[in-house]
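A single protein chain has been omitted from the complex, and every remaining protein chain is retained in its original position.
Showing chain A:
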Amino acid sequence: MKKSILSILSLLLVLGFVLVGCGKKEDDKQGASNNEGANNDAISIAMVTDTGGVDDKSFNQLAWEGLKAYGEENGLEKGDGGYDYLQSNTDADYVPNLNSLVRRDFDLIVATGFMLAEPIAEIADQKKDAKFVIIDSEVQKDNVASVMFKEQEASFLAGVAAALQTKTKKLGFVGGMESDVIERFETGFRAGVASVDPSIEVMINYTGSFGSPELGKAAANQMYTAGADIIFHASGGTGNGVFTEAVERKTADPNADVWVIGVDSDQYHLGKVNDDTNITLTSALKRIDVAINDVIKLTKEGNFPGGNTTTLGLAEDGVGLAETGGNLTAETLATVNEWKEKIVNGDLTVPGTYEELKSFEEQ
């Protein structure tokens, strides 16, 4: 019996060696043929996602689409010397992922999300020649460019729009994890609503997660049942559940008054019920793609904004309100634009923290 086992084992071992042996050759070949036809001016760029993943239909995905668009415009290919992304499955993956990209010599390395601030700070000290961009957080290092957004300005406009179009005078806000960024979304939204009509009630629900659609669906269910007709979500992938709930309700009862306001990217496509109906009222846009393109442009010109923090708001077109589909009425849009002008001119400062919101409401 020993013979038969030995023969099986040796067969497997041989197979293993063959696999490993071939591996070396293939590897060399691949290393030699990296992106030769690429545009010489173009810089290579790669990103590390946070744990939301690259297909979160929101923050990370938007950044990745920005990178992809840039790469395709400039004739780059996915991979070394072109554009690429690495996904982080746990918090422990940030540092090795960033390190892998540094070793692959990308000109610019983008980290999306405040969770990556500490890892970036650590790596930036070790790899002083690499250039990093951190989105949604500030890292004070000479080789790190920080990009922040005034999310409250976009969500303020969303609040104004929602307050103008609500019939039940009840609105909902679904948040992801409690954090500074989501706090800006919430306070801006509430300030916008209060500016139109302080008597409108805003129900708040933090799900504690950016990746749990089931929690988003439950939260939306609760709010719609309690009488809310418009829900604004700032919760990444969790928000997909808010859309699911709204679409289900609209499918069951075409006369139901349910709307969702999307976040980060234009989430119009998520609200599709059928060819004639869409329940996405609007989306609070956060133009991460624009921000990344700005940094790329500066870097190409030799002015990489290392050590600086760029804060993008309505005035810089870094945030905004989507108008796809025409679910916002003409009057609403006109009023929204009036408020927008006030913010851009500096006549109005939108509160970005709970404390600022308090003093804003007292005025």
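Everything below uses one rule, namely that a residue touches a chain if its C-beta (ideal position, glycine included) is under 8 Å from a C-beta of that chain, and two chains touch if they have at least 3 such contacts; residues count from 1.
Methods note: contacts and distances are computed from a predicted model.
The complex includes a chain that is not drawn, and of the options "LacI family transcriptional regulator", "ABC transporter permease", "SCP2 domain-containing protein" or "Beta-ketoacyl synthase chain length factor" the UniProt name matching it is "ABC transporter permease". Although one chain is not drawn, the whole complex shows that of A:100, A:293, A:309 or A:349 it is A:100 that touches it.
Only one residue in the set A:66, A:159, A:172 or A:211 touches the chain that does not appear here, and it is A:211. Within the full complex, the residue among A:105, A:178 or A:214 touching the omitted chain is A:178.
By the touch definition given at the top, chain A reaches the unshown chain through residues 1-2, 4-5, 9, 12-13, 15-16, 19-20, 22-24, 26-27, 30, 51-54, 78-79, 86-87, 89-93, 95-97, 99-100, 104, 114-115, 117-118, 126, 176-180, 208-212.
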